[in-house]
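This is the structure, below, for whatever I ask next.
Shown here is a partial selection of chains from the complex, left in place.
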Amino acid sequence: MHLSTPIIKVDAISKSFGAFKVLDGLSMQVMPREKLALIGPSGSGKTTILRILMTLERIDGGHIQIEGEQLYHMERNGQLLPADERHLARMRQKIGMVFQLFNLFPHKSVIDNVTLAPMLTKGTPRSAAEKRAMELLDMVGMADKAKAMPAQLSGGQKQRVAIARALALQPKIMLFDEVTSALDPELVEEVLNVLWRLCAETDMTMLLVTHEMGFAHDFADRVLFFDRGRIVEEGKPDEIFRHPKQERTQGFLKKIIAAGHRV
Amino acid sequence: MTQWSGYFGLIVQGAIVTIELTLMGSVLALIMAFLAGLGRLSRFFLLRALATAYIEFFRGTSIFVQLFFAYFVLPLIGLELTPLQAGVLALGLNVGAYAAEVVRGAVQSIGREQHEACIALNLGRWQGLRHVILPQAFLVMLPTFGNNAIELLKATSVVSLISLADLTFQAQVVRAQTGNTMVPFATILVIYFILALLISWGVRSLERRMARGLDGVRV
Amino acid sequence: DDSKLEQLKSQGFARVAIANEPPYTAVAADGKVSGAAPDVAREIFKRLGVADIVASISEYGAMIPGLQAGRFDVVTAGLFMKPERCAAVAYSEPVLCDAEAMLVKKGNPKGFKSYEDVAKDTSATIGAPGGGTEEKLALNAGVPRERVIVVPDGQSGLKMVQDGRIDAYSLPVLSINDLMKKANDPNLEVIAPVQGAPVYCDGAAFKKGDEALRDAFDVELAKMKKSGEFAKIIEPYGFSAAAAMSTTRDKLCAAK
Amino acid sequence: MDWDWNFVWQIMPTLIQGVKITILATLLGSVLAAIVGLGIALARRSPNKALSRTVGWAAEFIRGTPLLVQLYFIFYVLPDIGILLPPLVAGVIGLGLHYGTYTAEVYRAGIENVPRGQWEAAKACNLSARQTWTHIIIPQAIPPMIPALANYFIAMFKETPLLSAITVLELMNQAKSVANTYYRYLEPITLVGAFFLAISLCSVVLLRWLERRYGKIER
């Protein structure tokens, strides 16, 4: 894996909200096809880094490269300028994101949710977009609900549609931000199953913020432990979960386990 | 007493003028509402400033003053309007300013997460607005738009003061000719109320039609 | 120049401002404009080749500004000639003449005979149309501003006297008589004419600058006065043709 | 026609007389609207169906018909049944009743916006109905209402020119009377407009402050 170049390269980025520094010189690299789990206490900046990669937040300093290309900057005559909207739009084609609260479009049916972006951003004809959408809905087990409205779905079903919607744009990188934590415990499994399937059937790079430690352990190639806007520890799941080196990691895992989560 | 039927004819003519004013005023108001409401949300300072100035000016000065201004002062600077034009202009611009804030509020009420979903799906600003935000926001606007339309209907009565022969004006005429105050005023109050009920009924059924599926029961 | 007249001819109508004050101006149950002033104007315009008049009802105070703003071509509403008004508009020769009257409660409890009587009684209030002749007469007689109540129209004035909101309501004699006739209220009484108030005459009022049109109007008016058609139109409404013919614009506009 | 500053200074004192009446009418109208609104809101929550329905329809009727016509009605028709009100009183009652139907909605929304959990927690704390209202619901319902109420009072302020139709010598009426006397509309109407705009812009600042201060309750 070390032979190839990283698909994501985050270089000493920082980000503040007002006076509050959320990310503080954070660096990380992700290899193509890698499955990464981001864990850590509440407020440690996990969501923020995903949102920055999706260009939902701007960074205050540092650089990010996606497939060797600057994300927030444009190279012009050897100079780095802030990226304009067109550059960002082009970079966003590589990235998809699934949100904790699904964020489906409530006024559009399931299939329209999935076809909207390809039709508008890529000019895919309706028939082709619908064909592809049905394949994706089939993959997430929602083909029979294609005509339903989001309000008629359970949380787990909504989340599966949201995943299909993000996949419709065929991104190379998928970001998942606590995609199960708004779900009733019995509905969590159906969504995790879809993630397993994605993992098996596609070769996307996946970044996953989660509190489901058991799933993170089984699923991820590598685990990053965040605390206060920095990566405190990283490694293979077994190392992190069974033999954490840092005190903060140990403390965090102990609390989580005490709270009843299986690792 | 045979006169009453003739006078009732006058009232009906007045009702037609009132309805015309309400319809034309509403169309103008709707256009202004979207122009100014979206203008206030624009990234461009100039657009924002323009929209804000329009909204604050027309919400800030009384409709009454605006009407007199349009009718008596604008001609002095060479802008001559018929009473109907002056009425539609003043009513439409005035109510449009209020409705612009409704548009803005509704667009902002659509949670940030919907905007973010648009970005994550790489929709352009206008695409997101057009296909995702506005369709949802419109549903939020509708009930308030209904109220705005009723406000506009009520404000049409003020045009009687610039000699436009609307309901209130015709009631005054009937009153002067018959010497009876009670009958014409009671009649037009009922007519206004019926028109207001029609508006709210219309808006509500439109709302119900558009909301279909959005709060559906799980199946 | 005759351009204004040509313009009216080609559009086929003249826009006139009227009040809603019978018998000067009136609107029939079918919405048709009548009354002495518009009837005279309609006839004259017909002779000038302008087929019809289109009337819009206006408050007295709004007539001259409306004329100046080009909202109407002519005011035919019983707008009496007075020097200030002569300065603001171009009047035709006199059309309708009338004295002033007051409407009061039966028995004239406050004993008004003139506007000065109203001024003297410190508790008395008098109603008059805003911007109308009567308002100015009352103010000039020394009634303070807050006791001169601006009343939008005749019916409102009548009602306010009946309800005791004002002690007197002042309008020209014929207008008050018309109100009385419609109200048919035995508890009211008319004082006519008001002592010390002159007899006023109105004329058709044109915008300054439209003197050519006014002159053409005057020519036809003079012809009608001579032929007796003028009297035929206004006398059924109660106006006196002789009164209008016994004076001139120049005299009325010069009056102090 | 050109702007004449001498004329402006000449008519200023008269207009200021009008301003005083305008402000007085607004203040009295606001107090009345606040009380009437509370009455309507409580009546509509009443378990007595006849009362709540009747009040509900009456409020709908008042809200659906123009204030101008209502003012004519109060001023010219009520005396027929023996209710004779001085112009200012009639005007204040008109404003108070009309806007009372709006403030009633504010009260209702304010009360309904207190989350159901608060009623339930109060019950779980075994508070009586009265204690729940006075200690839990009202203290939470009132602050968010304040900006909305203020909004309506500003709107009412801008409708006071309608009182000129029932002979109240407020600002608009003074301006019209000035215009009638001198045959000039430009200056008086522009001044009235400027006055309303000035007050409105100040009230925008006031409103923003009220919204910041009371608009949101932190949970």
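Brief remarks follow.
Letters A, B, C and D mark the chains in the order given here, with residues in each chain numbered from 1 onward.
Heads up, the rule we're going with is that a contact is a pair of C-beta atoms (placed from the backbone, for glycine too) under 8 Å apart; a residue touches a chain by one contact, two chains touch by 3 or more.
Just so you know, these numbers come straight off a predicted model, no measurement behind them.
The full set of protein chains in this structure file adds up to A x2, B x1, C x1, D x1.
Just so it is clear, only the chains that are shown with their structure count from here on.
Between chain A and chain D, the least number of touching-chain steps is 2.
Under the touch definition stated at the top, chain A and chain C share these contacting partners: B.
Centrality by Cα centroid goes to chain B. Set against the C-alpha centre of chain A, every other chain centre is closer than that of C. By number of C-beta pairs in contact, chains B-D lead all other pairings. Between chain B and chain D, the centres computed from C-alpha atoms are 20 Å apart. Residues of chain A in contact with at least two other chains: none. In chain D, 1, 76, 165, 185 are the positions where the chain touches two or more neighbouring chains simultaneously.
If you draw each protein chain as a dot and join the dots that touch, the picture is not a line, a loop, a star, or fully joined; it has some other shape.
Applying the touch criterion to all chain pairs gives A-B, B-C, B-D, C-D. Only residues 51, 54-56, 85, 89, 92-93, 95-97, 99, 101, 103-107, 109, 116-117, 120-121, 148-149, 151-154, 165-166, 169 of chain A touch chain B when the two sit together in their complex. Per the touch definition, chain B reaches chain C in the complex via residues 3, 6-7, 9-10, 13, 71-73, 75-76, 80, 83, 163, 165, 169, 172-173, 175-179, 181. Touching chain B in their complex are the following residues of chain C: 20-22, 26-31, 56-58, 62, 65-66, 68-71, 153-155, 158-159, 179, 182-183.
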